[in-house]
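One structure is given below, encoded as structure tokens.
Every protein chain of the complex appears in place save one, which is left out.
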Amino acid sequence: MTAETMEAPLVAAPTATPPHPLREFWGYFSANRGAVAGLFVIVGVVLVALLADVLAPHSPYLTDTKIALKPPFWQEGGSITYPLGTDAIGRDILSRLIYGSRLSLLIGVIVISISIVVGTVLGLVAGFARGVTEIFIMRLMDIVLTMPSLLLAIVVVAVLGPGLVNSMLAVALVILPHYVRLARAAVITETSKDYVTAARVSGAGNLRLMFKEVLPNCTAPLIVQASLGISTAILDAAALGFLGLGAQPPSPEWGTMLADAREFVLRAWWVVTFPGLAILITVLAFNLLGDGLRDALDPKLKR
Amino acid sequence: MLRFILTRVSLVIPTFIGITLLAFFLIRLVPGDPIETMAGERGIDAARHEQLKKDFGLDKPLIIQYGYYIERVLHGDLGKSIVTRESVLSEFQTLFPATVELAVCAILFALFLGIPAGILAAVRRNSIFDHGVMGISLTGYSMPIFWWGLILILVVSVQLGWTPVSGRIDVLYYIEPVTGFLLIDSFFSEDEGAFMSALGHLILPTIVLGTQPLATIARMTRSAMLEVLGEDYIRTAKAKGLSRFRVIGLHALRNALIPVVTVIGLQVGVLFTGAILTETIFSWPGIGKWLIEAIFRRDYPVLQGGLLLVGVIVMSVNLIVDLTYGLINPRIRHNR
């Protein structure tokens, strides 16, 4: 903002051509170092999950009370056989974390898939049907949004019973409203545009419109919301696991591991630290990715 | 303005009905016999079963039952805990101040750190400070707070011994509940030790519960501020020759706070979610811990009543924030 005297002749502006949209997207995305880091971490976690059988040094369920609460290898009494130590009943923490990544990713992907499919359908229906149907759906979503998410999830689990599958359903319900709103908003903006009117005039039915015209146009925000939603799903499912309402022991789900570890917080820091760190890093990676995608896809912020 | 208030108030009515329906059906959907669920008696004989069925009005059609339920709710009768046999409402009333105390401290913590951090980050956009604030707040936003609480206990309480591990106040002290807010009650008890103890017990839970709101508020303040700083009226303010401090602290902030207030309102739900976890970790005798225990004891009347009360409270706070939004935004205050 401050003026300065001219020292050197100003360079002529470059004569370049505008880049291809996909390249442009990658340009914006890769300029965001956080997003790239997030992507790398996610790829890493996916690889770990896929190769869990190869990577894990031990079975995640194998107990051995003789080696209970062994510290990580760099601490006195630790050994490289159990790099991150063992838990209260002698299970290898690293192996459990590695297998746990499968569960967390699975939770994220399944929850998001349910939410996206159900949410988009509800949103499309609300957007196209309007009237009473729309009011009913949207009011219902308002209620879901009003209730504290974990309380609602707990209530669902109370009805369905604790467990991994039920906790996933609970979380899917809790994050549903975002997708409903998104899809409905997309329908409403798209249907007011000319080409949809044109398609209507040429006799395309609502169903065809939904899938051929509207859906492709809301994929970008859906992708962003999905990435951010996976992080919420992993976090909420872990919270349910921690409360003893999600995946049940001896499942190596990270939240459940923390629930088991709680009572050893004073004696064995490693049983508490590593599962939480795994959750934090994974969730952070998805949030970084989501932020990066949003910035790269949102034309408003381009400049 | 009156019309604005009336529309907003009328908008929450369906939400209220929805919450009552949710609470009403909860107890009927839980697996097992609803009568035994409600009475908390198991393996009862047929006569007692019939008696209870009459008592609860379960022999009537659903819609009538719902009508009875609403009537009872409006009279403040939320049923009895099957474990303690206490009225759900009175249990709620004794525990609620603890949760409010924690939540208020957490939101104040989030506001006092989050708003200045967000403003500075926006003003020094792309600086190291900005990247730092954004990085930390995204981490806070991604934080599994149940783990965060354990780590803080591990480091601050166990390793450093600075704060107590759990509870609201040391067992040495007995403070007569007047307001129910221990910080206030102990302050007026003229026992300095009690006050310091209450304060010490609050620190970690406040940080843990405040982490996510802090992250959200800092991010929101920053983006609202960035948007406002690009507005024409900021250029006008600068063109008047006003100092940077006045342009940012008065002209920009006043406008940027409008969306931030909405976000603060939305934090009530987040705070409650967090309170469930935080209270569990720190054995904080509040609503969150009460509800979790209710689940494990299959104390469904408590869960039902708690769900209803929490839902109504969150809804009301959202409504109040919505109305405040109208108050601080002159465009709404004068139109309509």
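Note that the chains are named A and B in the order they appear, and that numbering of residues resets to 1 at the start of each chain.
Note that a residue touches a chain if its C-beta (ideal position, glycine included) is under 8 Å from a C-beta of that chain, and two chains touch if they have at least 3 such contacts.
By our rule, contacts and distances are computed from a predicted model.
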Complex member absent from the view - protein name from UniProt, among "1,2-phenylacetyl-CoA epoxidase subunit A", "Phosphonate C-P lyase system protein PhnH", "ABC transporter ATP-binding protein" or "Sarcosine oxidase subunit gamma": "ABC transporter ATP-binding protein"
Of B:112, B:188 or B:233, the one touching the omitted chain in the full complex: B:233
Which of B:17, B:89 or B:242 contacts the chain that the document leaves out: B:242
Contact footprint on subunit B, counting only the chain that is left out: 125, 230-233, 235-243, 251, 254-255, 258, 329-331, 334-335
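Please note the rule applied: only the chains that are shown with their structure count from here on.
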Subunit A-subunit B separation of Cα centroids, rounded to whole Å: 24
Subunit A to subunit B touching residues, read off their complex: 34, 139-140, 142-143, 145-151, 154-155, 157-159, 161, 231, 235, 238-239, 242-245, 255, 258, 262, 265-266, 269, 272-273, 275-277, 279-280, 283-284, 287-288, 291
Footprint of subunit A on subunit B - complex, ascending: 14-15, 18-19, 22, 26, 29-31, 135, 138-139, 141-144, 146-148, 150-151, 153-154, 158, 269-273, 276-277, 280-281, 291-292, 295-296, 300, 303, 307, 310-311, 314-315, 318
